[in-house]
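Yeah, one chain of the complex is gone here, protein chain that is, but the others are all in their spots.
Showing chain A:
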Amino acid sequence: MLHVDNIEVVYSKMILVLKGMSLQVPDGKIVALLGSNGAGKSTTLKAISGLLGGDGGQVTKGKIVYEEKDITAWSPDKIVQQGVFQSMEGRRVFKHLTVEENLMAGAHSRKDRRNIKKDMERVYHYFPKLKDLNSRHAGLLSGGEQQMLAIGRGIMAKPKMLLLDEPSLGIAPLLVKEIFKNIKQINEEEGMSILVVEQNANVALSIADYGYIIEDGRSVMEAPVSELLTNQEVQEHYLGMSEEGRKNYREVKAYRKKQRWI
């Protein structure tokens, strides 16, 4: 169980990005974190995985607790060893390493080196395409294949919790559906809890159990997915559908203002 408790994150000691963000990821569930550009989704993930340091950010208030341990401000390698693994936004595969070497790098934190070959087969079971490409440099894969590899690296690390940052970014819509199906499958078969950050709310909610909506650095709504899907405001602003047709801009602005006060 992951608790993010009212955290504040500041970049370069002056830019306040998260203003009291809270969320929880129960064991074995898929939780979706939705929000628009710049709302603080990626920052939330990086705060959890300890990768803020590379961007000059730090958690200044609140705490992050994973399995009763306060992991706030731990170094990323320690957090991975606790079983929390982040697959970063934009895939970030190691371009000059082969597919297989990328998977090996994903398994870096593992102590049981013997099972690595077996788990590689596991990755190929979810993403058969990668098997044929295993000796190719990752930089030469297509966007979708790179995304599969990025998630595959996550499987290799055998985490208890996988954090996925925009797995749909820059990938053909048909492939996005397939990748999300794989994510659901990984959740079910490996028993990994998954926290997925998405702009593409439709596809994220199609596999998630619970959803949070983040705006301007704080969580403004949280509910089980079935409720989110029927909530009118969510439908309008995140799922792009509306029963009475498009609303005018003033009403949208009023909604934003309202959200800001929550």
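Following the convention adopted for this analysis, contacts are C-beta pairs under 8 Å (C-beta built on N, C-alpha and C of every residue); 3 or more make two chains touch, one makes a residue touch a chain; residues count from 1.
We take it that contacts and distances are computed from a predicted model.
According to its UniProt record, the chain left out of view corresponds to "Branched-chain amino acid transport system permease protein" among "Branched-chain amino acid transport system permease protein", "Thiosulfate dehydrogenase [quinone] large subunit", "Biotin--protein ligase" or "Pyruvate ferredoxin oxidoreductase beta subunit".
Check A:T44, A:T72 or A:S109 against the missing chain and you find that the one touching it is A:S109. Only one residue from A:A157, A:V176, A:M221 or A:V234 touches the chain missing from this view: A:A157.
For the chain left out of this panel, the touching residue among A:R92, A:R122 or A:K184 is A:R92.
Think of the hidden chain as still there; on chain A it touches residues 49, 51, 54, 56, 75-77, 79-81, 85-88, 92-97, 101-102, 104-106, 108-109, 113, 137, 139-142, 153, 157.
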